[in-house]
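Dropping the structure in here first, questions after.
Of the protein chains in this complex, all but one are displayed in their positions.
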Amino acid sequence: MNVQDRRRLLGPSNAKPIVFSAATDIQSSEPKKDESSSFILNSGLIENCNGSSLVEIRDPKVTQHQTSLITSVYGPRATKGSFTSQASLSIQLKNGSSEKYNTTELKEVSSFLVNVFNSVINLSRYPKSGIDIFIYILYDKVLSEESKKSNNISAILPYCISAITLALINAGIEVDDIATAGYYKGDVISFIKNGEEVIGYWKDEGNCESFDVALEHCKTEAQKFKNLITTHILEE
Amino acid sequence: MAKEIITPVAESKFILDALKENQRLDGRSFDKFRDVDISFGKEYGDATVTLGKTKVQCRVSCSITQPYEDRPFEGLFIISTEMSPMAGPQFENGSNTGDDEVLCSRIIEKAIRRSGALDVEGLCIVAGSKCWAIRADVHVLDCDGGIIDASCLAVICALLHFRKPDVSILGEQVTVHPINEREPVALGILHIPICVTFSFFNPQDVEENIKGAGNNEIAIIDATLKEESLRDGVLTVTLNKNREVVQVSKAGGLPMDALSLMDCCHKAYDITERITDQILALIKEDSQKRNKFAQILSSENAR
Amino acid sequence: MSDVISVIKRQSGLKYASIDNDEMENFSSDEDVPMVDIDGKSNGGKRNEAAAGEIVTPGELITEDPIWMRGHGTYFLENSTYSSAAGTISRVNRLLSVIPLKGRYTPETGDHIVGRITDVGNKRWKVDIGGKQHAVLMLGSVNLPGGILRRKSESDELQMRTFLKEGDVLNAEVQSLFQDGSASLHTRSLKYGKLRDGLLIQVPSSLVVRSKNHTHNLPGNVTVLLGVNGFIWLRKTSKMDVARETPSAGPASDISEGPTGAKSLNPTNSVSITRLEEESSWKIYSDKNDPSITPSIRQNISRYANVIKALAFCEIGLTHERIVIGYEASIAYSNIGELIEREVMESIGDDVINIEKMRGNGATE
Amino acid sequence: MSRFEIYSPEGLRLDGRRWNEVRRFECSINTHAHAADGSSYLEQGNNKIITLVKGPKEPSLRSQANSLKATMDVSVNITRFSKFERSAISHKNERRVLEIQTALLRTFEKNIMLHLYPRTQISIQVHILQQDGGMFASLINGITLALIDAGIAMYDYVSGISIGLFDTTPLLDVNTLEENAMSTVTLGVIGKSEKLSLLSVEDKIPLDRLESVLAIGIAGAHRLRDLMDEELRKHAHKRVIKASTK
């Protein structure tokens, strides 16, 4: 039948459909493993956003959770409405794992993370813009029997912080320092400047008799994360 | 996005001036309710009401469900009013949360459901476990004012017209008999509420309305869309033939003298009486029409 | 009582203790109100005439005499004038109006106000002055860096935010009023402009009385700007503040003779206004505070802020003298933080009234 | 509950009132001076209502500005704990609440001189801490008081009252128990006039009884207006005295 669809512009007669070459190397870099082979850091996996990261923690000896987090950063992008002298940061934490976290609790964690990263990101560098960060808990499993009962989100907070830091760096957003955190018996403390400055403290369990001990432990753990991130960036 | 109806200044002035001269644009007198035309669909429970250029359809359907825990002997009755941009640009698609939409659905709710026009106890099949759920879906097809009055009429007509399938109960066993197998049963309608809407206009200054003794406010029955867009206040009275006030709603607007409002109620009663008779006659006529076929069928079977 | 927190317990259920019903008479509250005496003592517009200063409430008939011109707070039908607000009647010549007990600040031309920029728009700033609407400050109504005679250019329009931006506090004069009652401001004088070196407090605008001068140098090296709109700026007394008061013998001498024994201001330090005008440059839009604000000045500012809040709490009109008296009375409390306690605020209020009465100028108002 | 308890043959109601008596009515204004331009706290029977009026103020959105008059919004917050049984669901966005908000808005729109405040916004917030019948009517009284406190120009008071009809006897100012047992009518009356801004009947009432119900309702509303007026004058008087001594 000689009926042409006049509503469309037709391509040249010798046009061929696009063929994608077979997927060869999706990941931008081979997963780098540290000495204990328990942390896998990856960045730039998601194409659509300005920066992204994938953090997987596997070793049951070091941590209490087996977790994998995917983070994407959008922005800085222009915001609607009236002028603001600096960027506004938003973080959304979503749970996709089988662990049950309360949605209001996830919102609370998001607010906490915003507070942490408000201290790190050079917000005044980006007036009238927004930086939106989305973290998705791909997989999460509580390993230690002790914390299994309390369904505690505290332990994965340091991973979230590292994941966001990595994604921010990947997005090329100015940060003052590499923010990392450590976890010790219910205390989460986040540091910058080699542990000289605290930018976040979170505690959901127990009382505070051994704060000094917790501080030291968290500092060492945060330092460890920081080293991992630095090596990862340098290798890239 | 809902758009406000804007009447040109010249036109609105003309309409208001005419009202002051006791004239309406369509030549009706102030107390004249537009002619009501009711038609029934092929199926039970399908009624379309035409009021001037306003057209509202109501479809009643039923299903079997579980009654509410705190009311084991009652069936369910839901009225849903849908006003889509199809009826006019003043309605928003999807969300019926505009002021007028909310008022309209609440008045219909109060006029019919809350007033007990439908006998919900008669919908019970097995106490606590099975009952009929009756659903009335109101669709405004065209809007030229008076949608509350028309919608209420449509719902009550559709309810009167509706027949639900017959059921027989044997112990715990409930059998629903298809309509073509056994004659379906009508719903128990306890009274017929009729809504009449009055629109108020203030021909003078606000000060005169608040402090004056004149009571010169104009009240017209069954306003058209143009008149509605210009009115200062509105009153919807719902009555039935038993001289019962079912519902009255004057949600703010132009302050009106209590006696004038009473006067409106009495006027509404006359209209109620007339329309109720009209509905009953039409229902009777329709069922006779249907019965004619039934008789033919039964006579065939008899042979 | 501990100095950590003071807790006042109210036993009378959920009654709200606003300052005016403190000594609320405890009429037996279980009594139902009978329907009788509908036309009792309280009047529902059934009286003929209300005298000036008398309290009226909405809907009340004020007069049936048609000779009156109807002002704010009234409406009329035929010959009768009714009140549209709760307040007191004022009769000025033939103008009859009702002054409401409370209400937002209503700008009048010439008012000295303090405001905060909320929005930077096309050749204009929006300024929050605590009124019903934001005021407008046109680009053409401000002094721009580079002297008064400088012409405005298009580049000025593009860099408006470098002069004044959202959040900035300034003092200005109401230049004119628009049709809808909103104000247009100007800062075309060196006494107006961006404010620095201190902090802002807000009081009801009714407590600030319009007067000739709204900037006062206070003892303790603090200057107060009493905005007519109830916004009050407290800052370290600057060279210019000194200069402003020294040449004219009037208000400045008032201070040095003041009962406080305030440090007399050294005239040799003063800089002439003209000289300052020459210095008018980008500095007038600077965001930098004076680096030499000492802790004692900061404490004085805090003390004045608390004194003003205490006077406002007691609903005492704010004048230069009263602020100074209140400040002196507050010295009895060495801890400035004590001044936020309710009893202390009340006692300062009482002190101010009593001292003023003693000095015999309380009746002037 | 037997019908005699609601209204005894001696003419006494559950709480000891006669048919034509209103409940305890206590109000105060300027209760939230820091938080709002006008505020009131009202106890009508066991109804406890806080009303805040903010404005006239710059509209929060430019699209809300009307160059001819002020725009108004009303939000009614029925707290979950306001009834004896705690409500399991939030009352926000309930159709009944939306209807009440619209009705209140339209009542006051006609009574406030909105044209005096172009390009501004007046926001009314009501919090119901406890309800015991006749809530809709009490809301009207609370808002009237808060608006007057805010100094917003109004033509007259609007007073709200609800009346029940027990057989043939109208009962003034019903409480929850009465409200549940009989049909009630809610009125919003303008000042001392017989004009109704609001009239709401939600249950069946014989047409021929309506007039007597309205009559007693209007009389009751006038009584409440006087009670509000009294409180307002008392408050004004104190303020005037205060201002003159200082």
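As written, the chain order gives the labels A, B, C and D, with residue 1 at the start of each chain.
The rule we apply is simple: a residue touches a chain if its C-beta (ideal position, glycine included) is under 8 Å from a C-beta of that chain, and two chains touch if they have at least 3 such contacts.
Note that in this section contacts and distances are computed from a predicted model.
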Among "Ribosomal RNA-processing protein 42", "Ammonium transporter", "General transcription and DNA repair factor IIH subunit TFB4" or "DNA replication complex GINS protein PSF3", the UniProt name of the subunit that does not appear here: "Ribosomal RNA-processing protein 42"
Partners of the unshown chain among those that are drawn: A, C, D
Contact with the hidden chain (one of A:69, A:192 or A:229): A:192
Of A:96, A:172 or A:206, the one touching the omitted chain in the full complex: A:206
Hidden-chain contact residue, picked from the options D:46, D:64 or D:169: D:46
Touch criterion as defined above, residue of D:66, D:79, D:169 or D:212 at the omitted chain: D:79
Sites on subunit A contacted by the missing partner chain, in the whole complex: 86, 88, 102-105, 107-108, 110-112, 114-116, 118-119, 123, 186, 189, 191-193, 195-208, 211-212, 215
For subunit C, residues in touch with the removed chain: 1-14, 17, 116, 166-169, 194-200, 287-289, 293, 295, 298-299, 302-303, 305-306, 309, 335-337, 339-342
Subunit D residues that touch the omitted chain in the full complex: 32-36, 46, 48, 50, 52, 77, 79-84, 86, 90, 92, 125, 127, 129-130
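Keep in mind that, in the parts below, only the chains that are shown with their structure count from here on.
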Distance-maximising chain from subunit D - centres being C-alpha averages: A
Intercentroid distance (Cα basis), subunit D paired with subunit C, Å: 34
For subunit C, residues contacting two or more additional chains: 59, 75, 82
Touching two or more other chains - residue numbers and ranges from subunit D: 155-156, 190-191
In the complex with subunit D, residue positions of subunit C that touch it: 14-16, 18, 20-21, 24, 29-35, 38, 40, 42, 44-45, 53, 55, 57-59, 73, 75, 82, 84-88, 100-104, 118, 126, 128, 132-134, 180-182, 204, 315-317, 353, 362, 365
Residues of subunit A defined as touching subunit C within the complex: 82-83, 85
Partner subunit B, residues of subunit C touching it in the complex: 59, 75-77, 80, 82
